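The structure appears right after this line, and notes come after that.
Left out: one protein chain. Kept in place: all the others.
A and B label the chains in the order they appear, each numbered from 1.
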Amino acid sequence: MSTILETRNLTMRFGGLVAVSDFSASVPQGSITGLIGPNGAGKTTCFNMVTGFYRPTEGQVFFEGQDLTGKNPHQVCQAGIARTFQNIRLFGNETALENVMIGSFVRQRTGWLQAVLMTPMALREDIEIRKRSMELLEVVGLGSIANEKANSLPYGAQRRLEIARALATGPRFLLLDEPAAGMNPQESMELMDFIRTIRTRFDLTILLIEHDMKVVMGVCEHMWVLDYGVTIAEGGPESIQSNPKVIEAYLGEEYVNYA
Amino acid sequence: MTLATFIQHFLNSLTLGSLYALIAIGYTMVYGILRLINFAHSEIFMLGAYFVFWGITLFHLPWAAAMVVSIISVAGIGILVDRVAYRPLRDAPRISALISAIGVSFFLQNVAIVFFQAIPRQVYRPQWLEQPMLWGDVRVLPLTLFVPLLSFCLMMVLVYIVYHTKAGLGMRAISKDIETSYLMGVPVNKVIALTFGIGSALAAASGIMWALRYPQLQPIMGAIPGFKAFIAAVVGGIGSIQGAVIGGLLLGFIEIMTVAFFPDLAGYRDAFAFILLICVLLIKPTGIMGVKTEDKV
Partner (left out) sequence: MNRNTIILLNLVLVACLGLFLWWAERSLDGYKIQILNLIAVNIILALSLNLIYGFTGMFSLGHAGFMAIGAYVCSILIMTPDQKATLFILQAAFPLVENAHAPFLVAVIAGGLVAALFGMVIGAPLLRLGDDYLGIATLGFAEIVRVIGNNIPRVTNGALGFKGIPDHANLWWNFGWCLLTLYFVIRIVNSNTGNVFKAIRDDETAAKAMGINVFKMKLLSFTFGAFFAGVGGALLASLLTTIDPKMFLFTLTFSVLMIVVTGGLGSITGSILAGIGITVMLEWLRFVENPITIGDWSMNGIPGMRMVVFSLVLILVILFRREGIMGMREITWDGIARFMKRGKA
């Protein structure tokens, strides 16, 4: 399997604080991988470096062989990487459908002038975008509430809408920041299926940050474990589960000794 | 330029700069706490000057007494403005309070036009401030010394209040985090009222001294100094009292000295502040003394 995303020695310092140091990972094409670690371990910082929100202090990011280091967030998205946010960031005053349509703007061919002049091409593309956005909403099970305002949706629907919006940008690589946060076990189970479904359906590679170990172990084929910004382990679910360093990071030293 | 004229320009800059600084402090304190540009502040400044005028002409108060009465009543108006127009909007989007502030500013300005009339008024100036003193070649009005000195004293009082009293501690706490301050039992509304009171008192003092320096009163006299002082606060780093003082002085010096050295630019004088503002914002958006805050993603 070829590598789709590779990070080399990514390091992020905020003043004296080292949030992430020497994060090197290569994500195989078509895989579902996880980035785990205790609170404040630097997971979201890694996401922000990959997606261009932070410019890494050191190190590089390669996506499909192309150097993305220091690119702006919108350029990263144009290159084919989409993301969601830990604290949901929808366009609250817009409808669910509009949210998804905004996602597809990055692949839109006709511009504002054509929209004003109502050229046939613009009208056709507008219809196309609406149709495709509706399809995406149906994929995430929100077809029936397409015209509801985003901030009036229930929490779970907001999470799914955020994923639909990310999919609308036509990504090949999707980063999910704690997709199962705030979900009950039933919903988490559904989410796992959902993640697998969209991978196949949209031909994606998925990297996710997650705290819910059931989800991580159930869905991820490979994972990296961060603690205080340092990569302390990587491997498949079984090897991670039995790794004493990981247990120590999560549960504290005493627990390891006790066990 | 001779040394004598230079010294005169220097003192003028200092006078103007300290007046800007006094107004700027009010802007910066309110902004630091509420993240609100208090547009009404320039009208507070104007009222300070007018109240002295009316105190003397209508009630025949001595100059010093009129000044004290004016400062106190203007501080009251500042508190009232907060109570009526800003406090109900604490939990609203910030822009609502800002628009309310613009509304209050226009309201006060036009109330002044209605009650005081738009005709410019001459201000009484105490004799002792006008007797020029001669230091060798340099002709100095006591006024140009009085203004910076009084301003300096007022600033010292302010620094004492902010850094050495319980109320000052409350102000600093609120400016860091208003929600937590509520939870920690800081009487937030009282402290904010006090902030408006102090800021308005300083603006009134500045307005009174402005009227001594440029002895003509008009209802719109606050607009331009107000804008410029706000710019001084931004340039110095909004939220920082030291920054407001530095910004005010800097602006005073730039205005006087540029015109002194390049008389051709005199017509553009009112644009200097805005040009300075745009330059500073582009280079260091948080101002000279401002602290950079990272946007959390």
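Just so we're on the same page, a residue touches a chain if its C-beta (ideal position, glycine included) is under 8 Å from a C-beta of that chain, and two chains touch if they have at least 3 such contacts.
Model, not experiment: these values are computed from the prediction.
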Among the chains presented, those that the missing one touches: A, B
Listed residues B:I198, B:A211, B:V234 or B:M289, member touching the removed chain: B:V234
Touch residues of chain B, complete complex, unshown partner: 35, 37, 85, 88-89, 92-96, 98-100, 102-107, 109-114, 117-118, 219, 223, 227, 230-231, 234, 267-268, 270-271, 273-275, 277-278, 281-282, 285, 295, 297
For chain A, residues in touch with the removed chain: 51, 53, 72-74, 77-78, 82-83, 85, 89-94, 98-99, 101-106, 108, 111-112, 115-116, 118, 122, 126, 129, 165-166, 169
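As a convention for this text, only the chains that are shown with their structure count from here on.
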Centre-of-Cα separation between chain B and chain A, whole angstrom: 49
